[in-house]
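Removed: one protein chain of the complex. Kept in place: all other protein chains.
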Amino acid sequence: MHKIRMGFVGGGEGSFIAKAHRQAAALDGRFELVCGAFSRDPSNNQRTGNALGLQPARTYADWQQMIEAESRLPSDQRMQLVVNVTPNHLHAPVARQAIQAGFHVFSEKPAALNLAELQALDRVLLGSDRLYGLAHVYLGYPMVWEARELVRNGGIGKVRKVIVEYPQGWLSQDIARDGNKQADWRDNPEQSGIGGCIGDIGTHAFSLAEFIADQQVQSLNAMLGSHIEGRRLDDDASMLFKMNGGASGVLIASQVCAGEENPLKIRIYGERGGLEWRQEEPSSLIHRSLDQPMRVLRSGLGQPWLCAAATRRMRLPAGHPEGYLEAMANLYVDLADAIQAGGGGGNQAPGVPGMEVGLRGMAFIETAIASHRSDAKWTELVCPLQSRSPS
Amino acid sequence: MHKIRMGFVGGGEGSFIAKAHRQAAALDGRFELVCGAFSRDPSNNQRTGNALGLQPARTYADWQQMIEAESRLPSDQRMQLVVNVTPNHLHAPVARQAIQAGFHVFSEKPAALNLAELQALDRVLLGSDRLYGLAHVYLGYPMVWEARELVRNGGIGKVRKVIVEYPQGWLSQDIARDGNKQADWRDNPEQSGIGGCIGDIGTHAFSLAEFIADQQVQSLNAMLGSHIEGRRLDDDASMLFKMNGGASGVLIASQVCAGEENPLKIRIYGERGGLEWRQEEPSSLIHRSLDQPMRVLRSGLGQPWLCAAATRRMRLPAGHPEGYLEAMANLYVDLADAIQAGGGGGNQAPGVPGMEVGLRGMAFIETAIASHRSDAKWTELVCPLQSRSPS
Amino acid sequence: MHKIRMGFVGGGEGSFIAKAHRQAAALDGRFELVCGAFSRDPSNNQRTGNALGLQPARTYADWQQMIEAESRLPSDQRMQLVVNVTPNHLHAPVARQAIQAGFHVFSEKPAALNLAELQALDRVLLGSDRLYGLAHVYLGYPMVWEARELVRNGGIGKVRKVIVEYPQGWLSQDIARDGNKQADWRDNPEQSGIGGCIGDIGTHAFSLAEFIADQQVQSLNAMLGSHIEGRRLDDDASMLFKMNGGASGVLIASQVCAGEENPLKIRIYGERGGLEWRQEEPSSLIHRSLDQPMRVLRSGLGQPWLCAAATRRMRLPAGHPEGYLEAMANLYVDLADAIQAGGGGGNQAPGVPGMEVGLRGMAFIETAIASHRSDAKWTELVCPLQSRSPS
Partner (left out) sequence: MHKIRMGFVGGGEGSFIAKAHRQAAALDGRFELVCGAFSRDPSNNQRTGNALGLQPARTYADWQQMIEAESRLPSDQRMQLVVNVTPNHLHAPVARQAIQAGFHVFSEKPAALNLAELQALDRVLLGSDRLYGLAHVYLGYPMVWEARELVRNGGIGKVRKVIVEYPQGWLSQDIARDGNKQADWRDNPEQSGIGGCIGDIGTHAFSLAEFIADQQVQSLNAMLGSHIEGRRLDDDASMLFKMNGGASGVLIASQVCAGEENPLKIRIYGERGGLEWRQEEPSSLIHRSLDQPMRVLRSGLGQPWLCAAATRRMRLPAGHPEGYLEAMANLYVDLADAIQAGGGGGNQAPGVPGMEVGLRGMAFIETAIASHRSDAKWTELVCPLQSRSPS
C-alpha cells in the first residue's frame, strides 16, 4: 500500500505539537513526510527539514511557496495532505489556500481566528471535494467512542446531566514573560483570537461533551477570568449550559489550577446510570448504574463487550497502555482511509472531527466570551451550519 | 469523668441519621442517652425507647413534653443536650424551646426552614449562654482541617479557584412514590423548606468550600433543576460563584447523578499549588505544587507533618481507615469539651459548626433559589450576622 | 435491652489497641465497661479507671484480683465478658482463669505464646459453656464477608491461587531502642512468643486467606528475616504455601516495608475470575471475570446484589465510609448477640473468630518458623483440633 504524502506548515524546532503530529502520523505507517515550511526563521526551517530527512528542495521558505511548488509536481510525487500546526491566526488562511490548490487539510484547532473567518473557509471547502480534519485529539481515544456508543444505545438512559472539566495549571505564573513561546503567542489576540483558555482547551471540553452526550449545547452562562497582571486573554473559564436534548451541565476549563497536568474529564448521567472518563487514565471507562454494581470497562483488544468503534481504535491487548499519541494516530488512520478511499462526502473523513466540529467550537468560543461580557444570564449558542450531511 | 446526658428528638425506628448520631456520640464515651421523643407514632416511640434501654418514663410522647419534664428534673439528672434529628421544619422550633429551657442543642441541618426563622432563633440564642451546634459532618474530618490549615499557612498561595461538587444519585427515580420516607419528606416544602437538593447537600458543599478556602461567597449564579414529574423541589443544582477574597468557583450538587454514592469532593487552587479531598476516600489529601511532585497526605496518628487540628481528630495510626461516623464523633467530642468547659463564648463549641455556619447556609439556599429564578446573572449573597466573634 | 457488662485486662494510658476496643464496643451501644485491671503501675491503673468513669472499687490492682472479686458480685452486677488487651504472654493465662471463673473472653491475638499453651486452654474451654473470641479485626469487614460468599457461591470458580500480603513499615528503624513500647515488647520473646512480624501480622494475613479462600493451608515454605542489629524476632516474612483444596499461594508480611501504613491486601483467583480487597480502602471489592468487565462492589446499605452476611455488617448507605473501628465493632455485635442468646455451641460466637482460628494461627506461626529454620522445602502445617463443629 502506498503511503500518503504529507507536508507540514509550522513545527520548527521546539514545537511539541508538531513532533507529536509527526509521531502520530508515523505510528501506523500510513504517511510519509515529503515537504514542509516549518519556520519563518530560515535557519530553523532548514535544520528542521534536514533533521526530518527531506530533500532540500522540498523544505520551503513559506507555506505559500510550498503550496504553489507542490501543486506543480507530478501527481504521484506531490503532497496530498497539508498538516497545519501553526498558531491559530494561520489556521484558516493556510487551509483555504491548500484546499483551493487541491490538497486535503488536517489542522490544529481552533479552526480559525473567529467564526466569520471559518464560515468563509467552509464555503471554500463546500465547493471542493477535499477532506478537512481537525486535531481534536481526545475524540480519537477508544473509550471515548465506547462512551458515546453506550449513550446512544441507551446504556444510561436519557441523558440529564453533563459535567466536563479541563483543569490545567501551566499558566499559573507569568511564564510568557519568562520566555515561554507557547504561553506567549497564546496570549496574543492577533495570533490566538479572542479566546485564551476558552479557545485552547475549553473547545476540547465542549467538543467532548457534545460528542459523548450526543446532544448540542443551546445556551450558556459563562464566567471567565484572567489571573496574571498584564495577561490579555482569559486563563480560566467556568460555565453552566443547556443542551437541545434536555440535558444541562457544567463546563470548567482553566490553566491556573496550579499543579494540575492534563486531566480532561467527563461525567455523563442519564436516567438509569452514568459514565466517567478521564484522559490521564484513558484506558478505563467507569459505568455506574442504579441496578447493578459499578463496572470498569477497560481498553484493549479481545474484549467482546466493547463496541466495534472502540475496538478498531486499539492496537494492543488489555493492560498494555495506549495514550495520547495513539489517540492522535487514530485520527490519522481514519484520515488515511478516507484519502485512499478517494476523499469524500461532506468533506469529512469518517471518525475525524471536521468542519462541523470546527464551526461549533468557534461558535462556542464567541458565545462564551459574549456571555461573560453580558449581564444576561443565558446567551444562545448559534452556529449556522451550511447544509451538510452528518458524519 | 461524668458522661453528658443527652435526649433525642426524632429518630424512631428506621431513621438512618439518628442511629448514626447515637453511634457517633457513643464512640468516644462522652455521652449517655437519657431520654427521647422519637416518634409521633406512640408504638414506634416506645419500641425505640425500650430498644435503647431508656427508663420508660423518659421516653416522651412529644418533644414539648420532653423539654418540660426534663427541665423539672434535678440538675444532675436532667438531660444537658438536645440532639435534634427531625425533618427540617422542626429544627428551629425545637432548638428555640430547648435553648429557652436551658439546654444545649445539636441539630441536623439545615438549621431552619428559612433565614427569617433562623435569625429569630439566633436572637434567642444570643440572649442565652447555651451552645448550638449543627451536624455538618464533613467539617469533622481530620483531612478537611489539614486542608484548611494548609490554605491558611500559605501552602498553596493566595486562593484563586474553588471547585466543589456533591453528586449523588439516589433520587434518580421517583422513590418517594415507591414509599421511601426520606425522599418523601425531603420533597415536601412544608417539611423541607424551599430547597430540595440545594438544602440537603448543596449546603454541605457550600460550607466545606467556605471552611477550607477561608473566604466567603459573595455572589452566585445558579441553575436548579428537577427531573421527575411531580417532584416539587429541586433535585439538581449547579452554580458559579465569587468569593470575598478574590477567588471564584463552581459548586455542583445533585441527587440525580445516577449511580453515584456520596462523593463530596473539593479542589482548591492557589497561586502556587492546589488541594484535593474526596469524602469517599477521606484519609487522603492530595497536595499539588508548581515546584515539587504531588504529595499525598494521609490521615493517621504519628505523622509529624500533619497539623495539630487534624491530628487531634484522629484515633488510629495511619492505614486504619476512619470514616463518616468518626467524623461525626469528632463534632460530638468538641461539643462535649465545650459543655464540660461550661458552655461558652459566642454560643459555639470550638470546632463545631454553629449558628454562623447555619445562617450562611440558609442564606445560601435562599440566594441560590433566588438566583435560579432571576434573569440577572449574579445575585448577591447577603447574610446578616448579629455581632459575634468568629470561632 | 440490657447492656453487657465488660471488664478490661490491660489497656492503660497510651494503649492504642485498648482504646480502639473500647470505642468499638461502645459504637453500637451493646456493652458497658464496669471494671478493669489496666496496668501494673498503680497510678496509671487508677487514672485510667477514673478517666473511664469506673467505680473506684472496680479498678483492680491486677487481673487475678479482678476475676476473683467480680466472681463474688451478684450475677446482675458482675462483669460478663473479659476483654484481654495485654501483651501476648498473658493471653492464655488470663483467658484460662476467666473461663474457669465463668466469664466469656474476647482476646487480642495471637491467642497464646505457643501452640501447646493454647491447646491446654482449649481443653479448659471445651469443658465450659463459655464463649471465646479473638480480635481478628479484619474478619469483621463487610466486604471480606462478601468476598467469602462470592467464593463459596462459585463466583470465581474453583480457587487456584491466593496472594495475600501485609507490608507495614513501622519497624524499619530501631524504634524500640528509641523508647517505643509497642516495638519493645513485641521484640521480647518472653512477652511476644517465638514470632515477631509473623505472629503480629502474619497471622492476620493467614487467617484472612483461609477465611476467604475457604480452604486450609497444608504446607508452607517460608523465609523470615530480621533487619535491625540486635532485633531478636523476625520483622519480615515471605512464604509459598499449598492449600487442601488444591490452591497454592504466596503470603507476605513485613514490618520493614518503609513508608507503608497498613495495606493488608488479598487477591484470590479461580478458574473463571478473581477478587481483590485492600484494607486501606475497605469499601471496595474488585471482581474480575473472564467473560465480563471488571466490577467494583461497594460497601453500603441498600444494594440488593450484596449478600446478607455483608449487609448486616454495615451501618451506613454507600459512600459513607466505614473503617477499622466499625469492623471491630462488628465482632462485638456478634459477641453481644451470642452472649445474650445464652452463650453457645462450640464456645464460639457465630461471626467471631474463635478457638479454631486461634489454634490454626498458632500452628501457622510455629510452622513458619520451623520452615524458615529447615533446609527442607516444604513443612507441613499440622493443627490438632479437638473435635468441635465448624462455625
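Labels for the chains are A, B and C, by order of writing; each one numbers its residues from 1.
As a convention for this text, contacts are C-beta pairs under 8 Å (C-beta built on N, C-alpha and C of every residue); 3 or more make two chains touch, one makes a residue touch a chain.
Only a predicted model underlies this, so the values are computations on that prediction, with no experimental measurement involved.
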{"item": "Contact list for the unshown chain, restricted to visible chains", "value": "A, B, C"}
{"item": "Residue in contact with the excluded chain [from C:L264, C:M294 or C:A329]", "value": "C:M294"}
{"item": "Per the touch definition above, residue among C:K3, C:H89 or C:H227 touching the missing chain", "value": "C:H227"}
{"item": "From B:Q77, B:Q292, B:Q340 or B:S374, residue that would touch the chain that is not displayed", "value": "B:Q292"}
{"item": "Of A:K19, A:R177 or A:R312, the residue in touch with the unshown chain", "value": "A:K19"}
{"item": "Omitted-chain contact residue, chosen from C:S238, C:S283, C:Q303 or C:N330", "value": "C:S238"}
{"item": "Chain not shown, touching residues in subunit C", "value": "156-157, 160-161, 163, 165, 167, 169, 172-173, 221, 223, 225, 227, 236, 238-240, 248-250, 252, 254, 256-260, 267, 269-274, 287-290, 294, 374-377"}
{"item": "Residues of subunit B (touch criterion as defined above) contacting the omitted chain", "value": "287, 292-298, 303, 305"}
{"item": "Residues of subunit A in contact with the chain not shown", "value": "1-3, 16, 19-20, 22-23, 26-29, 50-53, 168, 170, 260-263, 279-283, 298, 300-301, 315-326"}
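Going forward, only the chains that are shown with their structure count from here on.
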{"item": "Maximum centroid distance from subunit C, chain identifier (CA atoms)", "value": "A"}
{"item": "Whole-Å gap between the CA centroids of subunit B and subunit C", "value": "35"}
{"item": "Residues of subunit A touching at least two other chains", "value": "287, 294"}
